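Everything below concerns the one structure shown next.
All protein chains of the complex are present and in place, except for one that has been dropped.
Chain naming follows the written order as A and B, and within any one chain the residues start at number 1.
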Amino acid sequence: MIKQEEFRISTAGRGTYDLSRQVQQAVMSSGISTGMCHLFIRHTSASLMICENADPAVMRDLETFMARQVPDGDPMFTHIAEGPDDMPAHVRSMLTQTDLNVPVSGGQCALGTWQGIYLWEHRTSPHNRKVMLTISGE
Amino acid sequence: MIKQEEFRISTAGRGTYDLSRQVQQAVMSSGISTGMCHLFIRHTSASLMICENADPAVMRDLETFMARQVPDGDPMFTHIAEGPDDMPAHVRSMLTQTDLNVPVSGGQCALGTWQGIYLWEHRTSPHNRKVMLTISGE
Partner (left out) sequence: MIKQEEFRISTAGRGTYDLSRQVQQAVMSSGISTGMCHLFIRHTSASLMICENADPAVMRDLETFMARQVPDGDPMFTHIAEGPDDMPAHVRSMLTQTDLNVPVSGGQCALGTWQGIYLWEHRTSPHNRKVMLTISGE
(Lines give C-alpha, C1' and ligand atoms only; values in the text may rest on other atoms or scores of the structure.)
Protein backbone atom coordinates (compact mmCIF):
# COMPACT_ATOMS: atom_id res chain seq x y z
CA MET A 1 0.00 0.00 0.00
CA ILE A 2 1.31 3.48 -0.88
CA LYS A 3 -0.09 6.83 0.23
CA GLN A 4 1.26 10.09 -1.08
CA GLU A 5 0.46 13.64 -0.07
CA GLU A 6 2.08 17.05 -0.17
CA PHE A 7 2.54 19.38 2.78
CA ARG A 8 2.85 23.12 2.21
CA ILE A 9 4.82 24.99 4.83
CA SER A 10 5.06 28.76 4.96
CA THR A 11 8.30 29.73 6.62
CA ALA A 12 9.06 33.05 8.27
CA GLY A 13 12.64 32.90 7.01
CA ARG A 14 15.75 31.15 8.28
CA GLY A 15 15.18 28.69 11.07
CA THR A 16 13.78 25.25 11.86
CA TYR A 17 10.14 24.17 11.71
CA ASP A 18 8.95 21.08 13.55
CA LEU A 19 7.02 18.72 11.25
CA SER A 20 6.88 15.77 13.67
CA ARG A 21 3.23 16.10 14.67
CA GLN A 22 2.00 16.58 11.08
CA VAL A 23 4.02 13.59 9.88
CA GLN A 24 2.84 11.35 12.72
CA GLN A 25 -0.76 12.29 11.98
CA ALA A 26 -0.36 11.46 8.29
CA VAL A 27 1.16 8.09 9.19
CA MET A 28 -1.60 7.30 11.67
CA SER A 29 -4.35 8.15 9.19
CA SER A 30 -2.65 6.19 6.37
CA GLY A 31 -3.68 2.86 7.85
CA ILE A 32 -0.15 1.55 7.31
CA SER A 33 1.19 -0.38 10.28
CA THR A 34 4.68 -1.51 9.21
CA GLY A 35 6.78 0.16 6.55
CA MET A 36 8.41 3.43 5.67
CA CYS A 37 7.58 7.12 5.83
CA HIS A 38 9.55 9.15 3.30
CA LEU A 39 9.85 12.93 3.22
CA PHE A 40 11.16 14.85 0.24
CA ILE A 41 11.61 18.60 0.08
CA ARG A 42 11.20 19.95 -3.44
CA HIS A 43 13.72 22.78 -3.03
CA THR A 44 17.47 23.31 -2.97
CA SER A 45 17.66 26.14 -0.45
CA ALA A 46 15.80 24.46 2.42
CA SER A 47 16.33 20.97 3.80
CA LEU A 48 15.18 18.27 6.19
CA MET A 49 16.73 17.13 9.43
CA ILE A 50 16.11 14.77 12.31
CA CYS A 51 17.36 16.44 15.46
CA GLU A 52 17.08 16.78 19.23
CA ASN A 53 13.58 17.97 20.12
CA ALA A 54 13.84 19.11 23.73
CA ASP A 55 16.20 22.07 24.16
CA PRO A 56 15.73 25.07 21.79
CA ALA A 57 19.40 25.91 22.37
CA VAL A 58 20.31 23.00 20.08
CA MET A 59 18.67 24.72 17.10
CA ARG A 60 20.29 28.04 17.94
CA ASP A 61 23.69 26.34 18.17
CA LEU A 62 23.15 24.61 14.81
CA GLU A 63 22.42 28.02 13.26
CA THR A 64 25.53 29.47 14.89
CA PHE A 65 27.62 26.61 13.55
CA MET A 66 26.27 26.98 10.03
CA ALA A 67 26.71 30.76 10.11
CA ARG A 68 30.39 30.25 10.91
CA GLN A 69 30.96 27.44 8.38
CA VAL A 70 28.98 28.98 5.53
CA PRO A 71 28.84 32.75 6.13
CA ASP A 72 26.30 34.82 4.22
CA GLY A 73 28.02 37.10 1.76
CA ASP A 74 31.27 35.12 1.72
CA PRO A 75 33.30 36.63 -1.15
CA MET A 76 34.22 33.17 -2.45
CA PHE A 77 30.66 32.74 -3.76
CA THR A 78 29.81 33.91 -7.28
CA HIS A 79 26.16 32.74 -7.40
CA ILE A 80 24.77 35.81 -5.66
CA ALA A 81 21.85 36.84 -7.87
CA GLU A 82 19.31 36.47 -5.06
CA GLY A 83 21.46 38.02 -2.38
CA PRO A 84 24.12 37.14 0.21
CA ASP A 85 22.15 34.14 1.59
CA ASP A 86 21.53 32.59 -1.87
CA MET A 87 24.60 30.38 -2.28
CA PRO A 88 24.96 29.68 1.48
CA ALA A 89 21.42 28.24 1.34
CA HIS A 90 22.51 25.77 -1.37
CA VAL A 91 25.62 24.81 0.59
CA ARG A 92 23.61 24.27 3.79
CA SER A 93 21.18 22.10 1.82
CA MET A 94 24.05 20.09 0.37
CA LEU A 95 25.44 19.47 3.89
CA THR A 96 22.06 18.31 5.25
CA GLN A 97 19.20 16.24 3.74
CA THR A 98 16.78 16.62 0.86
CA ASP A 99 15.05 13.38 1.79
CA LEU A 100 14.52 11.37 4.95
CA ASN A 101 13.17 7.90 5.62
CA VAL A 102 11.67 7.07 8.98
CA PRO A 103 10.53 3.50 9.70
CA VAL A 104 6.87 2.96 10.50
CA SER A 105 6.22 0.44 13.26
CA GLY A 106 2.95 -0.18 15.09
CA GLY A 107 1.27 2.47 12.92
CA GLN A 108 3.67 5.24 13.93
CA CYS A 109 7.01 6.73 12.96
CA ALA A 110 9.52 4.89 15.12
CA LEU A 111 11.34 8.02 16.23
CA GLY A 112 13.59 7.87 19.27
CA THR A 113 12.50 9.73 22.40
CA TRP A 114 14.58 12.80 21.60
CA GLN A 115 14.11 12.85 17.83
CA GLY A 116 12.02 15.38 15.95
CA ILE A 117 11.59 15.91 12.20
CA TYR A 118 12.41 19.43 11.06
CA LEU A 119 12.28 21.53 7.95
CA TRP A 120 15.29 23.84 7.93
CA GLU A 121 14.70 27.05 6.01
CA HIS A 122 18.05 28.43 4.86
CA ARG A 123 16.87 31.62 3.14
CA THR A 124 16.54 34.70 5.33
CA SER A 125 13.21 35.77 3.80
CA PRO A 126 9.88 33.89 4.13
CA HIS A 127 9.23 31.14 1.60
CA ASN A 128 6.51 28.66 0.70
CA ARG A 129 7.92 25.14 0.80
CA LYS A 130 6.55 21.85 -0.48
CA VAL A 131 7.31 18.56 1.23
CA MET A 132 6.12 15.36 -0.39
CA LEU A 133 5.23 12.51 1.95
CA THR A 134 5.20 8.92 0.73
CA ILE A 135 4.06 6.28 3.21
CA SER A 136 4.39 2.67 2.12
CA GLY A 137 4.02 -0.71 3.71
CA GLU A 138 1.43 -3.07 5.08
CA MET B 1 6.70 -4.08 -8.28
CA ILE B 2 10.47 -3.59 -8.10
CA LYS B 3 12.82 -2.80 -10.97
CA GLN B 4 16.56 -2.70 -10.51
CA GLU B 5 19.29 -1.65 -12.91
CA GLU B 6 22.84 -0.38 -12.81
CA PHE B 7 24.15 2.75 -14.49
CA ARG B 8 27.81 3.04 -15.38
CA ILE B 9 29.16 6.56 -15.51
CA SER B 10 32.64 7.42 -16.77
CA THR B 11 33.80 10.60 -15.09
CA ALA B 12 36.48 12.93 -16.38
CA GLY B 13 37.64 13.62 -12.81
CA ARG B 14 36.40 15.94 -10.10
CA GLY B 15 33.10 17.62 -10.83
CA THR B 16 29.37 17.04 -11.05
CA TYR B 17 27.53 14.94 -13.61
CA ASP B 18 23.81 15.40 -14.21
CA LEU B 19 21.91 12.09 -14.01
CA SER B 20 18.41 13.60 -14.03
CA ARG B 21 17.48 12.69 -17.59
CA GLN B 22 18.78 9.10 -17.32
CA VAL B 23 16.93 8.58 -14.05
CA GLN B 24 13.68 10.05 -15.36
CA GLN B 25 13.89 7.79 -18.41
CA ALA B 26 14.41 4.71 -16.25
CA VAL B 27 11.42 5.67 -14.10
CA MET B 28 9.23 6.28 -17.14
CA SER B 29 10.11 2.94 -18.71
CA SER B 30 9.64 1.06 -15.40
CA GLY B 31 5.86 1.26 -15.64
CA ILE B 32 5.72 2.35 -11.99
CA SER B 33 3.34 5.22 -11.39
CA THR B 34 3.50 5.87 -7.62
CA GLY B 35 6.40 4.91 -5.41
CA MET B 36 10.08 5.51 -4.89
CA CYS B 37 13.19 5.84 -7.01
CA HIS B 38 16.34 4.99 -5.07
CA LEU B 39 19.89 5.69 -6.20
CA PHE B 40 22.92 4.13 -4.59
CA ILE B 41 26.53 4.83 -5.54
CA ARG B 42 28.79 1.84 -4.92
CA HIS B 43 31.86 3.91 -4.04
CA THR B 44 33.27 5.90 -1.13
CA SER B 45 35.08 8.61 -3.07
CA ALA B 46 32.16 9.87 -5.18
CA SER B 47 28.67 10.72 -4.01
CA LEU B 48 25.14 11.73 -4.97
CA MET B 49 23.45 15.09 -4.57
CA ILE B 50 20.22 16.86 -5.41
CA CYS B 51 21.04 20.43 -6.29
CA GLU B 52 20.06 23.57 -8.19
CA ASN B 53 20.02 22.77 -11.90
CA ALA B 54 19.96 26.17 -13.61
CA ASP B 55 23.12 28.20 -12.93
CA PRO B 56 26.49 26.45 -13.44
CA ALA B 57 27.98 28.90 -10.95
CA VAL B 58 26.28 26.93 -8.16
CA MET B 59 28.39 23.84 -8.94
CA ARG B 60 31.56 25.92 -9.16
CA ASP B 61 30.79 27.51 -5.80
CA LEU B 62 30.15 24.10 -4.22
CA GLU B 63 33.58 22.99 -5.45
CA THR B 64 35.16 26.15 -4.08
CA PHE B 65 33.48 25.59 -0.72
CA MET B 66 34.63 21.96 -0.53
CA ALA B 67 38.17 22.88 -1.60
CA ARG B 68 38.34 25.29 1.35
CA GLN B 69 36.74 22.95 3.89
CA VAL B 70 38.58 19.80 2.84
CA PRO B 71 41.78 20.87 1.08
CA ASP B 72 43.67 18.32 -1.02
CA GLY B 73 46.98 17.45 0.60
CA ASP B 74 45.97 18.71 4.04
CA PRO B 75 48.77 17.52 6.37
CA MET B 76 46.24 16.29 8.94
CA PHE B 77 45.41 13.35 6.67
CA THR B 78 47.39 10.11 6.98
CA HIS B 79 45.46 8.00 4.43
CA ILE B 80 47.37 9.30 1.42
CA ALA B 81 48.30 6.13 -0.48
CA GLU B 82 46.42 7.22 -3.61
CA GLY B 83 47.50 10.84 -3.52
CA PRO B 84 46.52 14.21 -2.04
CA ASP B 85 42.85 13.89 -3.14
CA ASP B 86 42.40 10.40 -1.65
CA MET B 87 41.27 11.21 1.89
CA PRO B 88 39.51 14.46 0.90
CA ALA B 89 37.36 12.36 -1.45
CA HIS B 90 36.25 10.17 1.49
CA VAL B 91 35.50 13.24 3.63
CA ARG B 92 33.48 14.88 0.84
CA SER B 93 31.53 11.63 0.43
CA MET B 94 30.87 11.50 4.17
CA LEU B 95 29.52 15.08 4.09
CA THR B 96 27.20 14.36 1.14
CA GLN B 97 25.08 11.31 0.16
CA THR B 98 25.76 7.72 -0.83
CA ASP B 99 22.06 7.12 -1.44
CA LEU B 100 19.07 9.22 -2.45
CA ASN B 101 15.34 8.56 -2.55
CA VAL B 102 13.15 10.53 -4.89
CA PRO B 103 9.37 10.01 -4.80
CA VAL B 104 7.71 8.78 -7.99
CA SER B 105 4.37 10.40 -8.73
CA GLY B 106 2.42 10.23 -11.97
CA GLY B 107 5.11 7.98 -13.46
CA GLN B 108 7.91 10.50 -12.92
CA CYS B 109 10.42 11.58 -10.29
CA ALA B 110 8.65 14.36 -8.40
CA LEU B 111 11.62 16.73 -8.51
CA GLY B 112 11.04 20.40 -7.83
CA THR B 113 11.45 22.84 -10.70
CA TRP B 114 15.04 23.69 -9.76
CA GLN B 115 16.19 20.26 -8.65
CA GLY B 116 18.59 18.04 -10.55
CA ILE B 117 20.16 14.70 -9.56
CA TYR B 118 23.96 14.72 -9.70
CA LEU B 119 26.84 12.36 -9.31
CA TRP B 120 29.71 14.20 -7.66
CA GLU B 121 33.12 12.81 -8.54
CA HIS B 122 35.57 13.72 -5.78
CA ARG B 123 38.75 12.20 -7.23
CA THR B 124 40.78 14.40 -9.54
CA SER B 125 41.42 11.64 -12.09
CA PRO B 126 38.79 9.96 -14.31
CA HIS B 127 36.91 7.01 -12.77
CA ASN B 128 34.26 4.49 -13.77
CA ARG B 129 31.36 4.71 -11.34
CA LYS B 130 28.43 2.38 -10.73
CA VAL B 131 25.07 3.68 -9.57
CA MET B 132 22.36 1.17 -8.71
CA LEU B 133 18.79 2.24 -9.36
CA THR B 134 15.88 0.58 -7.55
CA ILE B 135 12.41 1.71 -8.55
CA SER B 136 9.53 0.35 -6.48
CA GLY B 137 5.82 0.98 -6.19
CA GLU B 138 2.60 0.46 -8.03
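We adopt the following convention: contacts are C-beta pairs under 8 Å (C-beta built on N, C-alpha and C of every residue); 3 or more make two chains touch, one makes a residue touch a chain.
None of the values given here were measured: they were computed from a predicted structure.
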Interface with the undisplayed chain - residues on chain B: 2, 4, 38, 40-45, 69-70, 76-79, 81, 87, 90-91, 93-95, 97-99, 101, 130, 132, 134, 136
Residues belonging to chain A that touch the chain removed from view: 34-36, 49-52, 55, 57-58, 60-62, 64-65, 68-69, 95-97, 100-103, 105, 110-115, 137-138
